[in-house]
Every structure is written in C-alpha cells, then in structure tokens.
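All protein chains but one are shown in place.
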Amino acid sequence: MEWAGLYNYWIVIFLMMAGLYVVIASGNLIKKMVGLNIFQASVFLLYITMGKVQGGTAPIIEEGIRVYSNPLPHVLILTAIVVGVATTALGLAIIVRINEAFGSIEEDDLEKPEEAS
Amino acid sequence: MAATIYFVVRLHNLLAVVMLGGIYSLLAATMFVVLDAVDVAFTEAAVGAGISTVLMLGALSMTTSVEKTDARSTLLPLLFVVLAGFALIYGTLDMPHYGDPIAPIHQHVAPTYLADSLAKTSVPNVVTAVLASYRGYDTLGEVVVIFTAGVGVVLLIGRGRRRPGRKRDGE
Partner (left out) sequence: MSHHLIVRVVSKLLIPFILLFALYVQFHGDFGPGGGFQAGVIFASAFILYALVFGLDNARRVLPEWVTRAGIALGVLIYGGTGVVGILLGHNYLDYSPLGSTAPLGQHIGISVIEFGVGMTVASVMATIFLAFAGRNRDLFDLEE
C-alpha cells in the first residue's frame, strides 16, 4: 500500500473538482460564486494537509512540546481566506450590478442579444 | 463534505445552495482544527461560514432565489472535470505522504521559524510572528488587496438609494 499515504490529496482533488464542476456546469452566477468558494476552500485544505506533521501540534510555542506542524501554510492560507471573502464580495457586487442592468443572473439570458431581454 | 457538494450541484434553490456553502465552510473549519491549524480554522469559521454567507444572502435578496433549470449539456463539463481530476491524481503519485515529517516542505524555512521566532520576536504564536514580522510585506500586500476590494464594492454598489432596486431594470 505505497499510495495509502496520499489519500489526503485525493480527497482534496475530489472536492476541488466538484467545485470546478459547479463553476463550469451551472449557468447561474451566484451558484458559480458558491462553486468558486468550494474550490477555494479545497485549495486551503490542500495547503493545510501539507503542513501537518505526524504527532505535531498547533504552532504555538509551549514548554515541553517538541513537534509542531508547519506554520508557513497556515500563514499563507490565513491571509488567503480573508482576501477570498473580499474578492467574493467584489464578485457579488458585480453580479448585483449585472442584475440591475440586464435583469438576469443567468448566463444564457445574458448571452442573448440585447433586444431579446 | 462530499454530501454537501452533491446537494450544491443538484439543488436549484439558490438559498439552499448558499446555506450549504456555509455548511461546507464550517466543515472545512473543523477539518482545519483536526489538522492543527487553529488560526486558520478560526478565520474560516468566522469568514466562510459567517460573513460570506451573509453577503451571499444579501446578494440573493437583490436578485433571484431560484436557478433556472437550463437545458444545456452537463456531459462536457463532467468529462473535463474527470479528466482534470485524473491528471491531478497522477501528479500526486510522487508527492510526500500525509504527515510525513521529512517532506521537503518541512525542511526549508519552517524549522528556522519554529526555532527562532520566540527568541527574536517574543511572540509565542508562530503563525502571528511569521505573518506580521517575517512576512510583513506579504501581509501588507494582502491588506492592500482587501482595501482595494472594499473600495471596489463601494464604487460599484455603494450609492444605493438612487434606484429602487430591481423595479427599474429597463424591461
């Protein structure tokens, strides 16, 4: 079972691809944003599983603890989460403006010529 | 988490989809606790499950809450996703195993951070020390990104009272 230790990547890949599927397959812009968030959270999960050390603990220095998980991915993801919500908000703002201008948030409606709507 | 995603894919009620997105974030946060990333879990629970769900609901209330069931083919995206997934799995075959203490990621700068940060910054939480001190430039960049996003949202929808919402869509 040489590949058994790789299962964390496979879980992440499954979740990531599911998020990507939602982004590609659904025509609704808000659902696309949810899919994008799922994709994003899966990438976070990928980084955090990489930082895990067997038998380690959270990287807050204490007496008597020798093994810590890698703090570097935590730092990267911490900032990425907050940036992620900021960009999500920006995307939602654009969606709201699209809805006001065209009266729809479905891609298929938006692609129709102007007079059809 | 897989079940959550399954329903996100299947449901057409956007309210339910958004709530499931929040549940997904909360589950991810619990995963982060298990994986020793307490700071990250904290942030994910507050941001992913809290703020972004509220924002999504706000956007929903301004648009529509039911997705149109479209007749477009789902086969092509599915094929693409499966192919991409297998390519990625193929890529992982050479990756270090889960929790492996001698993986390359644990050999580079991380041991230095863990060994020196308390003496150099007198901050026991290594994540905070690295975030604010060792990688201060990165964090400055992130804060500027958030600043820009905030300014962008204000520019896009900040002045709300000129139009009464979706009544005047020009239809």
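Every chain is named by a letter (A and B) in the order it is written, and numbering of its residues begins at 1.
Definition applied: contacts are C-beta pairs under 8 Å (C-beta built on N, C-alpha and C of every residue); 3 or more make two chains touch, one makes a residue touch a chain.
These numbers were taken from a predicted model, which means no experiment stands behind them.
Asks: Have a look at B:M1, B:L20, B:L35 or B:A59 and name the one touching the chain we're not showing.
Replies: B:A59
Asks: Looking at B:G91, B:P104 or B:P124, which residue reaches the missing chain?
Replies: B:P124
Asks: By the contact criterion defined above, which parts of subunit B meet the unshown chain? Give residue numbers in ascending order.
Replies: 38-39, 41-43, 46-47, 50-51, 54-55, 57-59, 61-62, 119-125, 127-129, 131-133, 136-137, 139-140, 143-144, 146-147, 149-151, 153-154, 156-158, 160-161, 164-165
Asks: In the complete complex, the non-displayed chain touches which residues of subunit A?
Replies: 58, 60, 78-79, 81-82, 85-86, 89, 92-93, 96
In this section, only the chains that are shown with their structure count from here on.
Asks: Could you state the distance in Å from the CA-based centre of subunit A to that of subunit B?
Replies: For subunit A versus subunit B, the centre distance works out to 4 Å.
Asks: Going by the contact rule at the top, pick out the subunit A residues touching subunit B in the complex.
Replies: Residue list for subunit A touching subunit B: 3, 5-10, 13-22, 24-28, 30-31, 33-35, 37-38, 41, 44-45, 48-62, 67-75, 77-79, 81-90, 92-97, 99-106, 108-109, 117.
Asks: Spell out the residues on subunit B that touch subunit A in their complex, using ranges where they run on.
Replies: Checking each residue of subunit B against subunit A gives 1-2, 5-6, 8-9, 14, 17-18, 20-21, 24-25, 28, 31-32, 35-40, 43-44, 47-48, 51-52, 55-56, 58-60, 62-64, 67-68, 70, 72, 74, 77-78, 80-82, 84-85, 88-89, 92-93, 95, 97-101, 103, 105-106, 109-110, 113-114, 117-118, 124-127, 130-131, 135, 138-139, 142, 145-146, 149-150, 152-153, 156-157, 163, 165-166, 169-171.
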